[in-house]
Each structure stands twice: as C-alpha cells, then as structure tokens.
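Missing here: one protein chain of the complex. Every other protein chain is in place.
Up next, chain A:
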Amino acid sequence: MTVQPASTEIASRTAAIIQEMRGLEGPLLPILHGIQEEFGHVPQDSLPVIAEALNISRAEVHGVVSFYHDYRRHPAGRHVLKLCQAESCQSMGSDAVAAKIKQLLGIGFHETTRDGSVTLEPVYCLGLCACSPAAMLDGEVIGRLDDEKIEEIVTEVRS
C-alpha cells in the first residue's frame, strides 16, 4: 500500500525540483519529468506550485500535463510493462502477444493489477523494429517476444 504524501510535503518537494530546473530555457517539461521521477506520477498538488513559480496559469500547467502521454495522474504499479503496438510489431504478431499478456495478467491496457504489481501500457514504437515484437519492462528492452519470454515477464512482474 503506497502512502500518499501530504499536500504540504508535495508542495515542498515540488518547489525543490523547480528550484533545480528553473534556470533552464523552457523549464516546464524537465520540471514535470523531475516531479514524475520523484513521486512516480504528477500529483495534482504540484500544479499550483509550478504555476506560481513559472508565472503561468494553473490551466496552462494542467493543459501541458494532460497533453503528454507520459505524465501520470495516478501512481503506476510496481512494474510498468509497455508493449509495442505499432506497425512493425503488428507485422510480427503483436496483437496476439498483447492478447496473451492481457489474459495472463487479467488486465487491459492502461490498467493496473489489483495487487498493484504491474501497469500495462501500449507504446507506439520503441525503435526495436528489427527485433519485433518488442516490449519494455521498467525501462529494460526486450525483443522478439515469444511464449517463453512472455512467461518470463509475467513471472517477473508477479514476484
């Protein structure tokens, strides 16, 4: 069970990240990446702090956070499994791979297992098109997914 930090704590940790990045040209994306790394998602309580520091409206910050697929509004599971669903992987049966993994984990895309062990996401190209179908588990790349590798992945995320 993840304990959610109190809003004042979120604000102070957010302020520290902003302090580190605000000298950059166009600092908003680096700040949001920093916040997501810190909290595992971009907490709602961070947004007013960013808006204030960068002198932009909360709506603008919200607009940016909601535009990009990477920023999470809620924490992900302990593992994040991204399955490539783009054309190259399609040509090598990524549909079937996704169906099998969904069935084994009992969740669909953009969902997290009830025990919080894994979040499953589609991704549109990992640049591993010469070894399709491909996936990324917690930042580690995996190519030529077959039944054996699928089993390994499922075992790892469940352990």
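Heads up, the rule we're going with is that contacts are C-beta pairs under 8 Å (C-beta built on N, C-alpha and C of every residue); 3 or more make two chains touch, one makes a residue touch a chain; residues count from 1.
FYI, contacts and distances are computed from a predicted model.
Engineer: Can you work out the missing subunit's protein name as recorded in UniProt? Choose among "Transglutaminase-like superfamily protein", "Amidohydrolase", "ATP phosphoribosyltransferase" or "Formate dehydrogenase beta subunit".
Structural biologist: Spelling it out: the chain absent from the display is recorded in UniProt as "Formate dehydrogenase beta subunit".
Engineer: Which residue among A:Thr14, A:Ser46, A:Ser88 or A:Thr112 touches the omitted chain?
Structural biologist: A:Ser88
Engineer: Can you say which of A:Pro5, A:Pro30 or A:Gly116 touches the chain missing from this structure?
Structural biologist: Considering all chains, including the one not shown, the answer is A:Pro30.
Engineer: Out of A:Leu47, A:Val64, A:Ile107 or A:Leu120, which residue would touch the omitted chain in the full complex?
Structural biologist: In the complete complex, the chain left out is touched by residue A:Val64.
Engineer: Residue-wise, where is chain A in contact with the chain that is not depicted?
Structural biologist: Per the touch rule, chain A residues meeting the hidden chain are 24-30, 32-33, 54, 60, 63-64, 67-71, 86-92, 123-132, 134, 136, 139-144.
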